[in-house]
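Every protein chain except one is present and positioned as in the full complex.
We just call them A, B and C in the order they show up, numbering each chain from 1.
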Amino acid sequence: MLNVAILGGSGYTGSELLRLLLFHPNVKVTAVTSERSSGSLISDIFPGFRNTDIKFEPLDLKTLAKKADLFFLCLPHKTSQETVAFLHNAGKKVIDLSADYRIRSAKIYEKWYNTPHSYPSLLKKAVYGLPELYRETIRKSPIVANPGCYPMSAILGLAPILRESFVDIDSIIIDSKSGTSGAGRSPSQPFMFCEVNESVKAYAVASHRHTPEIEQELSQVSGKRIKIIFTPHLIPMDRGMLSTIYVRLKKKVNLTGVQKLYRDFYRNEPFVRVMKNGAYPATKNVKGSNFCDLSIFLDKRTAKGQMLIIVSAIDNLIKGASGTAVQNMNIMYGFEETTGLTASPPSP
Amino acid sequence: MLNVAILGGSGYTGSELLRLLLFHPNVKVTAVTSERSSGSLISDIFPGFRNTDIKFEPLDLKTLAKKADLFFLCLPHKTSQETVAFLHNAGKKVIDLSADYRIRSAKIYEKWYNTPHSYPSLLKKAVYGLPELYRETIRKSPIVANPGCYPMSAILGLAPILRESFVDIDSIIIDSKSGTSGAGRSPSQPFMFCEVNESVKAYAVASHRHTPEIEQELSQVSGKRIKIIFTPHLIPMDRGMLSTIYVRLKKKVNLTGVQKLYRDFYRNEPFVRVMKNGAYPATKNVKGSNFCDLSIFLDKRTAKGQMLIIVSAIDNLIKGASGTAVQNMNIMYGFEETTGLTASPPSP
Amino acid sequence: MLNVAILGGSGYTGSELLRLLLFHPNVKVTAVTSERSSGSLISDIFPGFRNTDIKFEPLDLKTLAKKADLFFLCLPHKTSQETVAFLHNAGKKVIDLSADYRIRSAKIYEKWYNTPHSYPSLLKKAVYGLPELYRETIRKSPIVANPGCYPMSAILGLAPILRESFVDIDSIIIDSKSGTSGAGRSPSQPFMFCEVNESVKAYAVASHRHTPEIEQELSQVSGKRIKIIFTPHLIPMDRGMLSTIYVRLKKKVNLTGVQKLYRDFYRNEPFVRVMKNGAYPATKNVKGSNFCDLSIFLDKRTAKGQMLIIVSAIDNLIKGASGTAVQNMNIMYGFEETTGLTASPPSP
Partner (left out) sequence: MLNVAILGGSGYTGSELLRLLLFHPNVKVTAVTSERSSGSLISDIFPGFRNTDIKFEPLDLKTLAKKADLFFLCLPHKTSQETVAFLHNAGKKVIDLSADYRIRSAKIYEKWYNTPHSYPSLLKKAVYGLPELYRETIRKSPIVANPGCYPMSAILGLAPILRESFVDIDSIIIDSKSGTSGAGRSPSQPFMFCEVNESVKAYAVASHRHTPEIEQELSQVSGKRIKIIFTPHLIPMDRGMLSTIYVRLKKKVNLTGVQKLYRDFYRNEPFVRVMKNGAYPATKNVKGSNFCDLSIFLDKRTAKGQMLIIVSAIDNLIKGASGTAVQNMNIMYGFEETTGLTASPPSP
């Protein structure tokens, strides 16, 4: 039985992680922290959790280090930097769900997050925790930087074709639509029910912090420096993320052939489902699951090159956060990779 | 491994049942029927189900009888009558999610369902499948009539006090609020998104078919003939059912004492959670789970006797239908009663 | 042209009032206050309002008193007390949308609002601003206490029968379902999108502050002291309020006769619509309008006396607040009572 702790357990990511871990047959959750709710039963904050009598405790790292071997960090960025360092130095393994160890360049990190990175040497030990790309490295890594939700939906949608010569890698546009849980649980006027409900809007146009993360990974996969256009949108629903990805092509392609590229790329992946030709991913079909649904379309009517349109759907809290964290843990500890993650999406 | 079949698998109840059964470690789903979608992969109708390659098949009872030992029936009422009879005669066990075997009196059934009951002798062999009340009978019964969703939320809310002398059993009012999945998957103008969304309404006032079912069971528990006032409402959400139950008291009571009655009554129940004094059940806290959350309030300001106000919350598709069906199966076959049903509600 | 000011204009009630008043042909809005947003253009806070260049100003009563003749107060209770007093002493007319002048007894007010009423003599000058009951008094009153939303839906549903001998006035139960805008615009964790969406819950059971207001008015109409049971519920929608009202009868009645009582009572009312026998009010059919839809049902199956079930639907922000405030203004100033309020509900 692996002893695990969740640091920062009173947000939606932390609670979803706890929900998944409580069902995991190889794991025991030995501590969950929350500054706000320290001392409270988890079930007092999240009334759904009456199957556990765990209490939130404060973020006292010395005490915590004795309680677990693997730590999931759902802390704000910057706070994560030093917490990871402390735990790493104490010989612990860490899966960090913040952005602090995702960006390999401390300089780019500082530019987008407005704070320096104080542990550049640790950055080198961290792996970007996207199992479909880095499974083998994750297996041996002491620090796993769990991907952001938008990057997850974008990278899975693009990875299979980034090295193809027919792709104009300078043309990529990612138009994403996210449920509201991505904004977190803290009270905030723009995320009040009556503000979000019955409305859709774009936000952080040309400025969202997930941009350098997406670019880093697309560049890594393609072997070339890639810049993207990325526009997130807020949708009146709890969960779910749909990315519509536009890629201009340099040569004409056969759609069936491109779909085959995707099927081959993900052939052995338990959580990526390339849909039938013409089928449309809907976030409802992945909600509550660790699946990513992909569908590939081709627009041949274009004035310039043909346009490939890739639609990707995930649950932002599961495949986009806590589900992938569990998947990473499974890989790190040699558990069957799908353990604890095989739930089908409920319908409706 | 128990072989089970789902008859009528293309509705929300059937698909939710399938989802639960696919995870059940002691069960193999060997057939799922659908007249509308016969021959299609289940995953073509419910794209979430890409972890199974089962196809819908037609409702051919002779063929089906060879495939399974236990049959879950999610068929329309009346159709269920004869299907249960056929399967029972073939020596099979049945959990019927329709209303056909819930009402013990064929006469009352005919009055409310506008069709005669052709198998009154079978009615006697059926048990009302509410585990919290009839666990021992369910264990030995060949036919289990799975409760309706409104009755489930109402009966669990009232059972602990019906034999108490302080209760005026002629005063019971049940005001229920249900998510829209209860109306089923068939296209229907009143259940189109733009009709249901941003609206709430009452329906079937003083005439809903769950009325005699609730009355039958409350009468059974209390030992007296009970008539109720029952008003269902349609709420703009997928799942969830909240019943607010009003019971006039003949004598003054102590709220703590009444809450203790509830706690004692459900002490060993794995799925009924009596909340702390003053806490409010919300359907979100039970969504996706087999839990029923109960909270008990007392209004002392009344002109007449004090009023007990009981609030009960369930997921209409799980505790109100398919989850209880699985719980009944677990009881019938000696599996641990919570097997396959221990999921916490996701948040949010 | 009547000069009017809105004090407390940055909440949902204030902004809805502004929207209605900007269209009113007999009125000029000369000031709108907001402490939080003082100095900002209204359109910066409510981007919909780009047809006005009014700026929010601070609540400086001396300055404000020079700007308008009629003041709408959308201030928190307690603050309203003294603001009303100041404006009244300055010879101004006031429509107060807070609770401060609704409860005629300063003692009852203090009990429910946990603060003394410092202007009991002014209380006597105030009229409860429910046009369907007090039109003539409103016409001459300097202070109109605009009703609460729950009271509006309950009182309109009960007024026509409270003096009838067949009614057991000690039996009244009001089960109300409200959209989320009633909770206001201030950031608050329980009203975040992901908390409210896909959930329904009861709150303030046996303790909501609208209880004494409803009781006061029902008692006034009936001539007898009435106590009620009142349970509010929170529904995942922006607007709309449905009250399901249960009244036990002392004698058998004819439903058509009772419906006729309602039709007669509201025959000349422009905003109360008694629906056809069997028709169900839905909040969507009144959303965005000043209408109240009523439908009357009779349950004859009861153990005790027959039960009358009255369903009433309003838009909580219009007939339940700002629309009635405009209606009251129309009455006070001799404008046609429906002026500015004749919008049909949009569909959907």
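By our rule, a residue touches a chain if its C-beta (ideal position, glycine included) is under 8 Å from a C-beta of that chain, and two chains touch if they have at least 3 such contacts.
What you are looking at is a predicted structure, and each value in this text was computed from that prediction instead of being measured.
Looking at A:His210, A:Lys287 or A:Lys319, the residue that reaches the missing chain in the full complex is A:Lys287.
From the options C:Glu198, C:Glu217 or C:Asp299, the residue with contact to the unseen chain in the full assembly is C:Glu198.
Screening C:His77, C:His117, C:Arg239 or C:Lys319 for touch with the missing chain picks out C:Arg239. Touching the missing chain, out of C:Ser15, C:Ser80 or C:Ser153, is residue C:Ser15.
Only one residue in the set A:Pro47, A:Gly157, A:Gly182 or A:Gly240 touches the chain that does not appear here, and it is A:Gly240. Contact residues of chain A toward the unshown chain are 169-171, 173, 175, 177, 179, 194-195, 197-203, 205-206, 211, 225-227, 229, 231, 233, 235-240, 242, 244, 246, 280-285, 287, 297-304, 307, 309, 311, 313, 348. Although one chain is not shown, part of chain B still touches it, namely residues 12, 180-181, 185-189, 191-198, 236-238. Against the chain not displayed here, chain C makes contact via residues 12, 15-16, 19, 22-23, 46-51, 181, 198, 238-239, 273, 275, 279, 282, 284-286, 288-289, 291, 293, 317, 342-348.
Please note the rule applied: only the chains that are shown with their structure count from here on.
Overlaying chain A onto chain B using CA atoms gives a rotation of 180 degrees, to the nearest 5.
Of all chains, A has its CA centroid at the greatest distance from the CA centroid of chain C. Distance between chain A and chain C, defined via averaged C-alpha coordinates, is recorded as 46 Å.
Centre-to-centre spacing of chain B and chain C amounts to 38 Å, using the average Cα coordinate of each chain. Within chain C, the positions touching two or more other chains are listed as 194-195, 197-198, 236-238.
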